[in-house]
Structures are given as C-alpha cells and as structure tokens.
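For this view, one protein chain was removed and the others were kept in their places.
Up next is subunit A:
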C-alpha cells in the first residue's frame, strides 16, 4: 500500500520540462534552454539531444526544494534546473528534439521546442516577444461579411510575478454591435506553454461583435496598469507600468447586391417553420401565427417578414422572442415571431404565401424560400353563445320513474362474520402447511402419526386370517404388524435385526422390561410357527387377544 502511495506521489510530483525564454533568437547570440526536473531525490542528469546547428557553450545547475505534507505524511521534493547555453550557427526554423532522462530504468522525454534563428533584423512573428508582460488581442476571424459575428479576446501573458492590476483604457466599439461574453471578476491566472515558453495568462475581456457597416474596421486597444515587485529589497511597492494591446483591423465585406425579395438580414444557415397555435378558431377570436427561424448565424438580427392580411382576416405586428443556445462567433438559436391573426368571417381561410431569404456566407449565395401559410378553419362566432351555459335558477331534479322496487338491505351485519369465516380457510391451510413441513423434516413424528392407521389395518388382516383359519398367514401378518408397530411407535428400524437387538433398543427407549419380554415372546412364537406350522390352531385366538392387549398398553 505504501509502495502504491509513493508511486502515486511520484507520478503526481514528477515533472520534466524544457523551455526557452524566447523562441526567436538572433544568429550568433547565446540563448538558454532550461530543463527542469521536479521530483524526490532525483540525482540523474538530463541528456541533451544532438544539435549540429548549435554550439553548446555552457552549462549551469541550480536547485530549489519544497516540502509537501499529504495526509500527514511529509514528502520532500526538489526542482533541479539545468541551464544549457547554446549559440546558433545557422539562420532558419528549427525544432529542438526532447531532452531525455533515465530514471529508475525508464526514459523520460521533455517537450519539443520550436525555435527561429533570425539572421538579419527580421520582424518576429506570432506571439511576439514584447517583454515579459504583454497583452495579445485574439480575433476569431478577420475577414467577414456584414452580419457575421467576430469573437475578440484580450489576453494578458506574463512571465513575471504581478502584484496589482487595473484597467487604464477600456475598448470602445463604435462600429460594432457587441455582446459581452466574459468580464473578469477577480484576478486568476492559468499556466500555459506557448511555443515552449511558460506563461501565466488571464483573459481580460471577451466580446462578441457584429459589424454595423462594411469596410476596414479597427478593433481598438485595451490598456492595463500592471504592478510588479521591484528587485530592490527596500522598495515595497514595486513599480507600475502601463501596457497596451495592439490595435487590430478586420475586413468587413458588404453583402452582394442586389438583395433578393424578402431578405431578412440573416447571414448564416437557417431553417423555418410556420404554424397556427390553434388551427380552428371562432370568427372574431384571435390566434397566433408562429413563424420560427432556427439555425446558426446572426439569429438575433433577423427581421420579421411581412405577412399581409386582407379584408376578411386581420394580421397584427409580431411579437419577437429570441433564444440563443450557444454563444460562439457563429451563434446558434431560434427566433420566434408571433403574429396575432383575427379572422372576421367564418370558413377556410388562408393567407398569402411570402418570401423569406438569407445570405449563406459559406456558399456565398442568397437562399430564397417561399413560405406557405397553413389553412385556418374559422367557425361562426355565434357558437360561443350557444356553447356557454348560463344558470338561471336552482331547483331539484325530477323524480325517478324507471326503476324496480327492489328492497335494499344493509349488509354490514355480514361483514365481520363473513370475513371471519373466509379467514378460517387459509388458517386451516396454514396449520396443514406447518404440520406437513414438520412431518417432512421429522421421520419419527411422521411414523407416530401413521401408527393408529397401521395398527388398525394390521389387526383387521389378522382377523381375516383368523376367520380363514390360515395359520401361516396369521403369523406372517402378526410378525409384520409387531415389527411395524415398533417401527412406528418408537422409531426403531425393526426389520433386519435380531429379536435380542430389538429388545435392547426397546429397553433403551424406556419401555418396561415386562412388556418387552411379552412382546419378544409373541415375536418368537411367530418365527417358530411361521416356519414350522402346527396343525392345531386353538391358541390363535388367545395370541390375538394377547397381542391386542399389549399393543393397547404400548400405544
């Protein structure tokens, strides 16, 4: 368990990274690659990759350590930084392969670093080195059509510790309609590696813009006061700088003209739906005609199409509802227009179909749809009065004339009796169930229960044999009866054992010796007479009587 714990800790705390201060360097000028190893007691050293375009000019090491307490257990980890100083020999774009580290039989690799070596004074590209603190303006698209959205994000990048932040200039967008997506409420930085350089970043402002006109429009700058600690020990307040982002420009193309009939201002890709909230109405009573536009693009800026009424049906100005589901530079959502429609005459009414068109910037064309309005069924308004029931008075209902003069009796008296009576059945069943279960489990009990039956049948058979004067049959039956009796009465396995053993078992069961002897005597007699029959049978009746007596006593 402890092993797993320390392995887990190792995985959590082990880090092996490489970074450069800037990924644009000048030819012939030395630059540093810093390789950091964080972990517990790692003594192995990183191995630099083979770099023929660079000369290794120096190497230095420094260490910092940290104590972590996890679940009351103290863990010590240290960070060792190896700084390799290289001098580039050639200009161009290079990819520095990972540094390697052999630790506990495994090989670890750092990230790759992209590096540009500039020969002459060339302008630096992409996230440029504007010192260790700068603001980058990230524009989602810089070539759009009128009515297409642009997401603009102002992001602060820093490699220095910052003790204070404040806006010095907030951007203003006079040529755009804007929707603020993100405004920071507190200072919180994220760690981010850009081109191998480690930065702390923070989004300062994120805004969704819709250009209001075409042309080359400027995304204005944002300004920030940044307080950084001073290197001077006695300077407690540090120093404050103002940093500004760069202005950016976007190209907004006008929509191609001529614009088609029924153009609603939509730029994107949309689907439409039209329906009446109620398709059957009374004349003079209104219902809503709903026209829905759903899709991605500038949903919120779609204007309602003109639906015309006539002298039989009035159409009023629509009510608008917008529901934006996802906010990106191409918004997704639904816009719903509800036109109040009031028919004045009854019948099947239909409104004229109308055109709805929008611009699809992907295909660079206008899409024109002809929207057919569904039919409205109008029923005469007078029905309203017919349907409505007005109560004008109160009276009792009329007598009943059609019924049979049956005499009703309350059955409450039977309730308890019948319920009780019905309950008896399952109770008897339950008793039987328990009894049966017991019998199944206890052979002795079961045998004892069958004793009277067996005795009765046995005696009956004896009587028959006696009447027939069948000596052999009589003693056979008697022998069987006696053994069965013992078996069922005392739960003794009476068959297949000698008479002496039987006697012994019976005495063990607590039967008086006197009776046991009598019992054994009859049994002996049976054995004798079964196999050596005597012609005279005068004593059969006496034996029968005696047997009956002894069985009575024992049962």
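Here is the rule we go by: a residue touches a chain if its C-beta (ideal position, glycine included) is under 8 Å from a C-beta of that chain, and two chains touch if they have at least 3 such contacts; residues count from 1.
The rule is simple: contacts and distances are computed from a predicted model.
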Protein that the absent chain corresponds to, by UniProt name, given "Phenylalanine--tRNA ligase alpha subunit", "Tetratricopeptide repeat protein", "ABC transporter ATP-binding protein" or "Phosphoribosylformylglycinamidine synthase subunit PurL": "Tetratricopeptide repeat protein"
Touching the absent chain when the full complex is considered, from A:138, A:183, A:418 or A:443: A:418
From A:409, A:441, A:514 or A:542, residue that would touch the chain that is not displayed: A:409
Of A:216, A:311 or A:401, the one touching the omitted chain in the full complex: A:401
Residue among A:92, A:164, A:256 or A:429 touching the omitted chain: A:429
Hidden partner chain, residues of subunit A it touches: 394-401, 403, 405-412, 414-415, 418-419, 422-423, 425-426, 428-430, 432-433
